[in-house]
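Up next, subunit A:
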Amino acid sequence: MGILEVKDVNKRFGGLKALSDVNLSVQENTVHAIIGPNGAGKSTLLNCLVGKLIPDTGSVMFDGKSVLGRKPFEINQMGISRVFQTPEIFGNLTVMENMMIPLLAKRDGAYRLHAIESIDHEKDLVETAEQMLKDVNMIDKRNMHSASMSRGDKRRLEMAMCLVQNPKLLLLDEPTAGMARADTNNTIDLLKEIKATRDITIAIIEHDMHVVFSLADRITVLAQGTPLVEDLPENIKGHPKVQEAYLGEAH
Partner candidate 1 sequence: MLGLNKKDFSLLIVVAALAFFAPIILNIFPKDSALSFFNGGYPDLMQRFAIFGIFAIGFNILFGLTGYLSFGHAAFLGVGSYAAVWMFKLLSYNVVPAIILSVIVAALFSVVIGYVSLRRSGIYFSILTLAFAEMSYRLAYSVLTPLTNGETGLQVYTNDPQILKGDGPSVPHLFGLEMRARTELDIGPWEFTFPVGYYLCAVILVISFYIAIRIFRSPFGLTLRAIKSNQNRLRYTGMNPKPYMLTAFVISGMYAGLAGGLLAAMDPLAGAERMQWTASGEVVIMTILGGAGTLIGPILGAGTIKYLENVFSKMNEGLLHQWFSFLPDFMEDGVIWVVSKFTGEGWHLMLGALFMIVIIFLPGGLIEGGQRLMNAIGMGKKKDEQSNSAKSEPAE
Partner candidate 2 sequence: MSAAALAPVLQKLYGNERSAYHLTADYTWGWTQQESIQAATEALGWKTVNNVLTPLAQTDFSSYIAPVLNSGADVLVLNHYGGNMVNSLTNAVQFGLREKQVNGKNFEIVVPLYSELMAKGAGANIKGIVGSQNWDWKLEDEGTKAFVKSFGTKYGFPPSQAAQTCYAQAMLYADAVERAGSFNPCAVAEALEGFEFDGLGNGKTLYRADDHQCFKDVLVVRGAENPQDEFHLVEIVEVTPVGQVTYAPDHPMFAGGELGQCNPGA
């Protein structure tokens, strides 16, 4: 049994069949990559996992519980954190304040009224946040306005915000999209370190094969809404079906 089990998921948008009979099993403490050409349904699948979309049929089980019908914040509370394609952070807040929000959500749940005690008095949370910032080499930016940072820093901050919650599953949506090579490599190093130092499962959607083959323990190839193959990275590389799917896209 994997920590994330997707069974027979179908999703239609009007006449377009975005996902058909998707089955996927992500094992605990692995990095599982989902690749596929444009329009293969990767983002749709991801959105079905985090509560943004509800599949027409099928089931999505996380940690033995169904996520279907739950709102994004409930799914996060179950232990799934998500990194977006373009970094989504709280641009109006400082880096440190950005870090406090996920910690509050983790400790207090989806809603708790803490209107009187100062945020500065949350010593435990502040310490955890500082430690996390140290881990991602951002501690010197703690008082910076996050909107004014570089895109790479925003990505790192977003990753830190997800990791600080100690999620069981981290979902990454093309974490290196639009990045320069150097930044991409930094991100790969960061993810490798995370993988090495934490008990965490990572599901990653990616275009960049370099990233995928540096990180993934298992790979699922999606084409036209259906999983083509699921296998170890070394077996995927020369797989004829995969080549066909990608070449098919090129034509």
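Observations, loosely collected:
Here is the rule we use: a contact is a pair of C-beta atoms (placed from the backbone, for glycine too) under 8 Å apart; a residue touches a chain by one contact, two chains touch by 3 or more; residues count from 1.
The candidates came about this way: all candidates are chains of the complex that A comes from, given by their letters.
Everything numeric in this text was worked out from a predicted model, so none of it was measured.
Candidate 1 is the one, among 1 or 2, that touches subunit A in this complex. Remark: subunit A residues 50, 71-73, 76-77, 81-82, 84, 88-94, 97, 100-102, 104-106, 108-111, 113-122, 143, 145, 161, 165 touch candidate 1 in the complex.
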